[in-house]
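Here it is: the structure, laid out below.
What you see is the complex with one protein chain gone and the rest in place.
Each chain carries a letter (A, B and C) given by its place in the written order, and its residues are counted from 1.
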Amino acid sequence: MKGYLFHTDDDRREMLRSIGAESIDEIIDGQVPQALQMQRPLDLPPAADEMSLEAELRSLAAKNCSVASHICFMGAGAYDHFIPAVVDEMASRGEYYTSYTPYQAEVSQGNLQVMFEYETMVSQISGLDVSNASLYDGGSAATEAVLMALASVKKRHKVVTSDAVHPQYLEILRSYLVGIEAELVVVESDESGCSDPLIDAIDDETACVLIQHPNFFGRLEQVQKIADTAHEKGALVIQSFDPISVGLLKRPGDLGVDIAVAEGQSLGNPLAYGGPYLGIIACRKELMRRMPGRIAGQTIDRRGNRCWVLTLQTREQHIRREKATSNICSNQTLLALRATVYLSLLGPQGLKETAEHCVVKANLARDRFAASERFELVHSGPVFKEFLVRDREADVTGLMRRAAAEGVLAGVPVSDVAEGACGGRYDDCFLVAVTEKRTETELDRLMAVLDAAQVGDSVHLAETV
Amino acid sequence: MKGYLFHTDDDRREMLRSIGAESIDEIIDGQVPQALQMQRPLDLPPAADEMSLEAELRSLAAKNCSVASHICFMGAGAYDHFIPAVVDEMASRGEYYTSYTPYQAEVSQGNLQVMFEYETMVSQISGLDVSNASLYDGGSAATEAVLMALASVKKRHKVVTSDAVHPQYLEILRSYLVGIEAELVVVESDESGCSDPLIDAIDDETACVLIQHPNFFGRLEQVQKIADTAHEKGALVIQSFDPISVGLLKRPGDLGVDIAVAEGQSLGNPLAYGGPYLGIIACRKELMRRMPGRIAGQTIDRRGNRCWVLTLQTREQHIRREKATSNICSNQTLLALRATVYLSLLGPQGLKETAEHCVVKANLARDRFAASERFELVHSGPVFKEFLVRDREADVTGLMRRAAAEGVLAGVPVSDVAEGACGGRYDDCFLVAVTEKRTETELDRLMAVLDAAQVGDSVHLAETV
Amino acid sequence: QATKLIFEMSRPGRRAHHLPSLPESAEAISELLPADVLADEPPPLPEVAEGDVVRHFVNLSTLNMSVDTHFYPLGSCTMKYNPKRNERMASLAGIGDVHPLQRDGTVGGVLQMMYELQDMLGEISGLPGVSLQPAAGAHGELTALLVAAAYFNERGESQRTVVLTADSAHGTNPASAQMAGFSTKAVKSNADGLVDLEDLKSKLNDETAVFMLTNPNTLGLFDSQVGEIADLVHEAGGLIYLDGANMNAILGIARPGDFGADLMHFNPHKTFSGPHGGGGPGAGPICVRDFLADYLPGPVVVRDGDGYRCQAPSKSIGRVRSFFGNVGVLVRAYIYIRTYGKEGLRKVSEDAVLGANYLLSKVRHILDVPHGDRCMHEFVASAKRLKKDKHLTAMDIAKRLLDYGFHAPTVYFPLVVEEAVMVEPTETESKETLDAFAQALFRITEESGDLIDEAPHSTKISRPDDVAAARKPILKWSEGE
Partner (left out) sequence: QATKLIFEMSRPGRRAHHLPSLPESAEAISELLPADVLADEPPPLPEVAEGDVVRHFVNLSTLNMSVDTHFYPLGSCTMKYNPKRNERMASLAGIGDVHPLQRDGTVGGVLQMMYELQDMLGEISGLPGVSLQPAAGAHGELTALLVAAAYFNERGESQRTVVLTADSAHGTNPASAQMAGFSTKAVKSNADGLVDLEDLKSKLNDETAVFMLTNPNTLGLFDSQVGEIADLVHEAGGLIYLDGANMNAILGIARPGDFGADLMHFNPHKTFSGPHGGGGPGAGPICVRDFLADYLPGPVVVRDGDGYRCQAPSKSIGRVRSFFGNVGVLVRAYIYIRTYGKEGLRKVSEDAVLGANYLLSKVRHILDVPHGDRCMHEFVASAKRLKKDKHLTAMDIAKRLLDYGFHAPTVYFPLVVEEAVMVEPTETESKETLDAFAQALFRITEESGDLIDEAPHSTKISRPDDVAAARKPILKWSEGE
């Protein structure tokens, strides 16, 4: 029997004797009616030993392009930032990754202290009072924030947002709002790629405003102005932010935002084809008891020593059941640990310099696109680490395919992010993201590959990668 | 300042104040005469940050063929055996790899117990009484065994061995014996690739006989017979063995051998272009106090609890100085740990099955070579996991180069192992090693690549790999 | 030292991470970004050296009990051994470092694995429609209920607004129902710990949308009435949702699809050995009957000639999270299922059931076990009598077990058992470990006084003040506090 079982046949016999059963079948038959039992073996592949399975997985892995094999300019919510080796080594300690939710605080102080440090750092980077111990990902965190706001602002059901928010985040919001009394207003962003038009949509019915800054197009929003208007109207403001960006940019809390959310993948978490990722959420103190998810807090123990526990559990499903603030039971502790280690390593200066590299190199890339014949920059104002490029030949998919065959993941076509994203206005465009990892040589390589691509070039990726 | 320094300038100022020095230069100048100090900075590359250096190392790594990128049939003392993930994970725990020699037993019981378990397992696989906590590698271990024997057998100086012992091991032996009164007799192995002729060279002057079984050609030696003769003549017998082979083969101790040595790389240690590797040594109890290197032993502590300590230290250089059994101070604990974890995972059955895979697949490969036109099997008797192939076209180097360009590391030319190895008799031959990792498909691929190679095919590897 | 916070180790100017210089051709930040968006200074993160970071987080880790270090019989959580090969393979280049918006042609290997995993989960559940998107079990519950809602809506049965849950159910069940827009009603357990059929019947009507069932249930009992339950619910026009938290008991033995479930989620981090990560990440893939498959959230992986591609189902409820799903967790599940294969998965459940029954056969002589002398993969004992006789509570037992080197079982859940002690040994613990645990439990019942009241004694901290924590929450470190 391949796998991880312990019991030898002798063990099994002795155990059955203690139980007083003839066989394991007897135990099962006594509980699961025969009619409900499977009458055949599972139809699965045969058992595989480690060596053979690893060889197979390696060959499957080799079929994929990756940020190790390719130069990556893909972003749109998930980024190829550098992950220091310390992050991997800390997170690969069994004491972290094979433990569970700290129900017994005495033997979970490691995880609890990490959560407390994580919460503190989220507070530091968001400029807000309170964080939880993490949510699933940036997209669902945005929706949880909206649900928090809807629950907090009584008798208002309108949610105002813009199509400069990540299209998948809007999709999630739509899915969740089905079961709830709520009206979603998605305002079209203006020609400069900003969401100023949504200011006019904020009214006395509005429970909350959801914006993203830097936004889906990499552009900077008038957060303070939007927040002021919202607050005047009695609505709450939710900002989805890039945690790397606050190395340079003002933090959500500094801009008057009430609830901040972010995708924490950038903070030392691998891309992993989309997950697991890290949902960051922080809010003003007044909203604390509406926060979903686990929260670690400080207290003292029997001996008077400072220590940490899960707290405010009366918000949670295992106590409150259907009256809970959310159904969330797990959290992303391991990814929060990675973010905590990452931010500890970077410190204020490292975060600032990382942000600087993003801004500077994104702009160097932008200059190159601006100078090219085939491409057009869609928006002209300042960007953080990402920007939108129009292919005048409108062959975005072919272009990306061709670039991948040449070792470059050149960007993300807007239409790949979500069907009908931004009303289809940008279906001939792609987002180019530039992190601190990219070098000028790589920027040149990107342009060389894109410039060499011919419209309609047919590339069969299966053969070339 | 890139790197790992802790002190801020403030720290440095405070520390200097406590020392009572104006500057660090003052402290250094007070001890190191100006005339002896460097008057210029070191001429080294500029400091490199982690991200840039990793990118550079990745591109250097990509220039190398590896057993991940290529199908490996290379052996000759270092083998591509499978390393279970558990081995890597255990050895990557900081408590193991960032600790040092267990001078303080109270805070080193982890390492000490591992050493004790390692020693026990070495005893189990060698069939001998006593092991140390490891030596540098298999080659230097063979020489240390010879030195042990020379020191043990009084007034004899002859060392008898054969050219079926790894040629590099013989080179090491020659280097070490320079400083010592000793005569090295290397007997030519016979046409079947065995060392039977050395039996006649064993005489009353002989201090010890060094053989390898399975030998350099993968062939099996008449160990028991050689040992009987040696013992009749009053000489000690040293066997270099393959630790995987004893899954099937009789162990050195079972064959009458006095000292066994082995290269422990096969036991869960990465190839790493030759090191660090693991020198295994074990001997009969009577020779215990001649053993070089660290030894862990069992004792009890103040409270009566079983525990482990470094012991028999009166053999060692830090106590005995020039009278020590050897100058060895460090050992390969981390690699011994890997071997211990590896053998724990395999157990008797896993070791046996691994050995079976080697034998079976090596023979399948051998059959394929026997059936080919270009190649000839040099020896006809049974082999363990490796065998010698003659290229009738005598273009071994070209052949290997061509195969590498096609993704196969096809074998090891004998002349690559050491200049003049085996007196040049096998310069038109190469060793093919087949571990449990190889599949029949890969064997077919090997033959396809070799059969397709044309003599004189010119391949510039720099371009193709 | 370990209890210092990383913030308290900070020294101005100390650094760990360094970046290369900016490109020489770069413009100044002040040229590239408007002044009004720029912060005066970066956030006040700790300033520490790399050696600080490593020692801090390594030492912190050792304050946790974990599966790698201790027996962890936390009921309902399936704390089985987390294979190291999973960790290695999931982080291979080409798997761990693939961008989520790469198109099908550049990510065929991952898609093939995900496709095969969909198939395998469909086979194991007996429910062929599979979405790998949900990020956790609770997320799977919510998603499945949104699927159910969409289904009823399309059928014109939007009056079905009630979700029934068992009173022994995980708290996530009613909370998920609430989030999906349903109201909830609890169905009682009977004296045997199973669903009270009469109570169920009384609550079934044309408002019934879904009955959420955990089977084996949280008492570790397989509800043998499940066929009848399914018939009743289906006759009332409702659907059966199976909370898959306890699937480790029935792999290859019984399939939810075969015993009447219409929708379910898996917890790959429980059943399929994905590590629990100190609380997460998990994943919550859901499986549904054919007629519900079109409503699943997208994307799912479909075959496309020789390759694979992502596609949203035709009537999809939409997305419930960004990107594809928790691929890192799912890959580990894939590796696990492939490792045991068709021969092995049933054996996993058999050994899990065997271990639980063996431990039960020892524990029932120490603690009361209200619901029978046999169980599936876990059982629930009660300290009610000990509490009354000796003031020894479930919590006391939990705390004192820590001193014996065992993680505590789940306590005070399920709510239907007083002073509940819920033990799940899993199949990856030896008989010797189970014996040692039973012996520790026995010794504890013989202990009294401070030994119990002040337990644990051997841990860094003991009995933290939860009430103070909640009354005056301190949720982050502040300078000088």
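Methods note: a residue touches a chain if its C-beta (ideal position, glycine included) is under 8 Å from a C-beta of that chain, and two chains touch if they have at least 3 such contacts.
Since the structure is predicted, the reported quantities are computational estimates derived from the model, not experimental observations.
Counted over the whole complex, the shown chains touched by the missing one are A, B, C.
Within the whole complex, the absent chain has one touching residue among B:S123, B:Q212 or B:S266, and that is B:S123.
The chain not shown here is touched by just one of B:L249, B:L287, B:V378 or B:C422, and that residue is B:L249.
In the complete complex, the residue from A:D11, A:E106, A:E119 or A:E436 that touches the missing chain is A:D11. In the full complex, chain C touches the hidden chain at residues 1, 9, 11, 49-52, 54-55, 58-59, 62, 68-70, 81, 83-84, 93, 405, 428-430, 432. Take chain A: the residues that touch the chain left off the picture are 2, 4-6, 8-11, 49-52, 84-86, 88-89, 94-95.
The criterion applied here is as follows: only the chains that are shown with their structure count from here on.
Chains joined by the most contact pairs: A-C.
Our note on geometry: chain B versus chain C, Cα centroid distance of 45 Å, whole angstroms. Chain geometry summary: the mean Cα position of chain A and that of chain B are 46 Å apart. Separating the CA-averaged centres of chain A and chain C is a span of 19 Å.
Residues of chain A in contact with two or more other chains: 50, 54, 58, 68, 84, 89, 92-94, 436. Across the assembly, chain C contributes residues 14, 17-20, 50, 52, 54, 58, 83, 85, 87-89 that each touch 2 or more other chains.
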